[in-house]
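Of the protein chains in this complex, one is absent; all others appear in place.
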Amino acid sequence: MTEKKSRYSGVDKKAAALTGFTIRQMRTKLSTWAVMGVGMLAILMVLLFHVDAQTRTIEDIDNDLDSYDFDGDGYPNGQEVRWLTDIRDPDDHPGLINSSITPDDPSLYINEDGFDWDIDSSSLQSVGKDDDGDCEHPEAGEMVTDSQKDSNGNGIPCDIQVRWSEIEGKWQSKSDIGVDEDPDEDEYFHEAMHRAFIIGFGKVGFVLLIGIFLPLFLATGLIRQEIENETLHYLVSKPIHRAEVLIYRLLGFLAIAIPYIAILVILSALVVGFAAPGDSFFRIQDLGIWLGIMLASWLMVIVYGAIFMVFGMVHRFGMIAAIILGVWEFVLAMITLADPSLFIARLSVVFWGMTIVDACASMIYPNTPLLIAQGRSISGGDDFSALTGYISSPNNLPGTEALNSFWNSPSLGFSPFITLLISVFVLLAMMISMLFIGQAIFKGKEIS
Amino acid sequence: MIPDMSQQGGDEPIAQADSPAILLDHVSKWYGQVVGLNDVSIAISGGVTGVLGMNGAGKSTLFKLLCGRIKPNQGTLRLFGINPWQSTSPFSKIGYVSESERLHDWMTGLEFVSTFARLHGLSREEAVKQAERVIEFVGLTDVMNKRIGKYSKGMRQRIKIAHALVNDPELIILDEPLQGCDPLARTTIMNVIRELGAQGRTVLVSSHILQEIERITEQIVILHRGRLLALGNLHAIRSMLDEHPHSIRLTCDNPRGIAHALVENDLVDGLVFESDESLVIKTHHLGDMHAQLPAVIHESGVRVTGIDNPDDNLESILQYLTRGDS
Partner (left out) sequence: MSEDVDAEFLGQEGLAVTGKARMEAAYGSGDGDEELTAQVAQSSVVGGTIFEQKYRPWRGELNPRWMRNWSILRHHLLGIVKKGHKPWGWPMRMALLSCFFVAMGDLSLAFLGTVIGDSDIYRLFGVSRGNLYGHVLGFFPRNAICFPVITALLIGGMISDDRRHGTSAVYFSRPINRRDYTAMKFISIAVILGLLIVGTLVLYYVGDILMRGEGWAWLIDTFPAFLLAALAGTILVFTYTSIGLALSSVSQGRFFPAVAFMAIILGSKLLAFLVWQLFERSVIYLISPYDVVAHIGQSLLGLSSDYSHPWTWSLVSMLLMNATALYVLTSRIASMEVSRE
């Protein structure tokens, strides 16, 4: 019984041979190492900035100015407010009401009223607690009515009304005067920066920069370089289908790109995880987002690899087209970062990669919009000027804007997990259709 | 597994019995306004065939058609009975040596041959074994672990031939294998080609130098401006040429002085004064004439600075062959 010789015989051997050939060819090129080295350096540099930010201590800010003593009577403003004495009148202080009251240490009135929000998924709710007594006025008793304590007018004294705005896609808060108005900046900053960094770094550093430039440098020449070197016929004048040549060349590129990305992501995950704020030694929770970033970057190099390889194969001006496509993706990436709900953003590859990261971030840290709302609720604006006559801190809490600029809720209108699946599917479909078009062109291409 | 997207059927016979290795039926190929091949029909099976033609005669076009690099505009082309643009299966029985000098310089000779052997479906071990065999056959065993970038031109040609032989092909196509080689490398490559022919394979060799082909084979195809000009045994074509007088050109200071001595010679059929410094002798007996010339020149006392045979190249054969057409 002789072995039946079919066209499929030895397909795996051919795949191994051509893939291995491509890997070795790339390894011998200096430019491969230069590109990957520069990518590694850039990643390390940004990580350095992050570690620096995480080890920095943010100076405590007295957001409501209640550790000051405006009238110089020895009692800090916060203490006077609790007793309803005039903070600007040195002859009116709690010691006059009850001589046993001695002035408090002013440092007690810094970071004394942090966030204690406990939010469920319902859209309108009341949260928050007045930790320092500048709303509840426990010492003043009946002198302050409930309606005076209810400046946001939701009928509940000393609370914060939080509601989910479907239109704007974010939480909005309206607080009673003196509730959760002086949180710990350092704690907030490190948490917000931690999340902002993973998301921003994942989307801009990995999905956009590595995702576009690695294939642009390494995959565009997969076929084009063989054509220009007049060595393509060594590959195609063989008992092998041309679609196979395309796929195995791409596989060879991926065999270098995928471990490279994995190493970079793992390295970043380790550095960021150990530098993460919180009590635990290493933040395991992040790994979900890092996996999403890895998946997204992998899919990006697969899709762009297929696109750029086919561009290079079709025509010698395909390289110019590849550069122009790269610029197009760059512009749409900027749009995606700014507002992913714009439809035009979906006409890019990078949108779908960034959406994967967004979806994973939404699944791991679903309360991030709330964190942004919290950072924004300390605007120091109207709430305190009514109380103190001063605007204490005109800005949001440090880190809020960084988090806000990179955080995007998945914009497709589905749950994060479904969004993730759709994005992966779209990217895979792009890759497959590109390869299909590519092999159809390649099959009829003359190599002279 | 990768599905084969071009083919409807999966397992078809690799070759059909009793179909010739090469079959061209009224094949034409043109590049824009330029004609590469014009209505060529040939069938070749077995033995070494030399393909002769000037630059641009269509040799490379023919070979590129045969190895599936380009498509014919008209006519049908079959390799072992199969259209290479329909199925790549005939390539498992073909070895192709391109005219291009470019190779993967970063690989060693052994890597180069064995890697592409694996594209024929050989396992890694089998590929290395076969590669070592063919490298020995072309005589490069001692340098097979050096990078191709460091090879000389002759070595590069031979490693290309080794690459073409590694799948034990039945049809071997060599496009200008002797180009740019020194005489030693030429001899080695010619021996390799003769040996292949003796093994019963179909070998196609192209060249624009008649003498080279003469030393390899007697079966020739002559292409001229894309047309098939002659096909058959070299001797037959040669004897056709022998009916036509050969020329010998003498370069000397006094052509008329030497002509005087030659006029009485029986071997001379005619004399032409090309210029003040050269004389062309027409003769049917080239060998005898060459034997007698030194004595004649010596006697005449004319100072001769050069003797050559303007006929003894492809150009004059072509001129002769095409004279009938026009």
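Should a chain be cited, it is by its letter among A and B, assigned in written order, with residues numbered from 1 in that chain.
The rule we apply is simple: a residue touches a chain if its C-beta (ideal position, glycine included) is under 8 Å from a C-beta of that chain, and two chains touch if they have at least 3 such contacts.
This structure is a prediction, so every number in the text was calculated from the model and none was measured.
Listed residues A:220, A:237, A:374 or A:423: the one in touch with the omitted chain is A:220.
Of the listed residues A:200, A:273 or A:340, the one in contact with the hidden chain in the full complex is A:200. Within the full complex, the residue among A:23, A:319 or A:363 touching the omitted chain is A:319. The omitted chain makes contact with just one of the residues A:65, A:177, A:251 or A:402: A:402.
Interface note: of A:209, A:264 or A:345, the residue touching the hidden chain in the full complex is A:209. Although one chain is not displayed, its contacts with subunit A can still be listed: residues 31, 38, 42, 45-46, 49-50, 52-53, 193, 196-197, 200-201, 204-205, 208-209, 213, 216-217, 220-221, 224-225, 317, 319-320, 323-324, 326-327, 330-331, 402, 405-406.
Keep this in mind: only the chains that are shown with their structure count from here on.
Rounded to whole angstrom, the centroid-to-centroid distance between subunit A and subunit B, based on C-alpha atoms, equals 65 Å. Every residue of subunit A that touches subunit B in the complex is listed here, in rising order: 4-11, 13-18, 20-21, 24-25, 28, 229-231, 233-244, 247, 439, 443-444, 446-448. Contact residues of subunit B toward subunit A in the complex are 1-2, 4-7, 10-12, 14, 31, 64, 67-71, 85, 87-92, 94, 96, 98, 100, 102-104, 106-107, 111, 115-116, 118-124, 127, 163.
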